[in-house]
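I have placed the structure first, in the form of structure tokens, so that the comments after it can refer back to it.
One chain of protein is taken out of this complex; the other chains stay put.
This part shows chain A:
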Amino acid sequence: MASSKASRLGEETRMDKVNAELVVLTYGTIVAQLCKDFDSDYVEVNKQLDKMGYNIGLRLIEDYLAKSNTVRRCSNFRETAEMIAKVGFKIFLNITPTITNWTSDGKQFSLVFDENPFADFVELPDDGRAQDELWYSNILCGVLRGALEMVQMQVEAHFISDVLRGNDTTEMRISLIRYIDDELPPEDD
């Protein structure tokens, strides 16, 4: 029931559209520039992409809350996963990744991307390292981390496979570390 509600919310939310090629090229330029700036140190590029995503996520969550018109908090992490896949990804990237591979404690799941608008036309550099080290869409991990932190969930997100590397699927693993408590006002002296 909750799942169909999330899909409906994702479908019904009206968003302005932007040309897909513009997104692909803009994102590609960023990754290419980072590879150049860090001398093809792909570990560092992954880190920078994550950081950029984090800063985007901190803001994007407010747009998500305003646009999706969600009235209440998700009651558990499973519901959060539904909302991320069916509302968040739907309204911002017009894709709905599949949620799978839950751990039994309900704190870790995978998002499998059947399509990835960032990765159209992309081929990783043929230097023998990029295929093993670069996570091309790593910005998405940062976005999720930043956005969820603002709604009081500390998570860890990373890619574990990518079709660009020759894997069968593109899969991101997301783990809930903890719920962040409300901050209390400082004591008066």
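By definition in this document, a residue touches a chain if its C-beta (ideal position, glycine included) is under 8 Å from a C-beta of that chain, and two chains touch if they have at least 3 such contacts; residues count from 1.
Rule of thumb we're sticking to: contacts and distances are computed from a predicted model.
Novice: Would you mind picking the UniProt name of the chain not drawn here, from "Small ribosomal subunit protein uS5m", "Trafficking protein particle complex subunit", "Putative methyltransferase YMR310C" or "Cyclin-like domain-containing protein"?
Specialist: UniProt lists the chain left out of the view as "Trafficking protein particle complex subunit".
Novice: Quick one: which of A:S4, A:T29, A:T103 or A:Q152 touches the chain that's been left out?
Specialist: Of these options, the touching residue for the absent chain is A:Q152.
Novice: Looking beyond the chains shown, say which of A:D63, A:D114 or A:D127 touches the absent one.
Specialist: Checking the options A:D63, A:D114 or A:D127, the one contacting the hidden chain is A:D63.
Novice: For the chain not shown, which residue from A:R8, A:K36, A:R73 or A:R178 touches it across the whole complex?
Specialist: A:R73
Novice: Could you please point out the chain A residues that touch the chain left off the display?
Specialist: 55, 58-59, 61-63, 65-67, 70, 72-73, 75, 150-152, 182-186, 188
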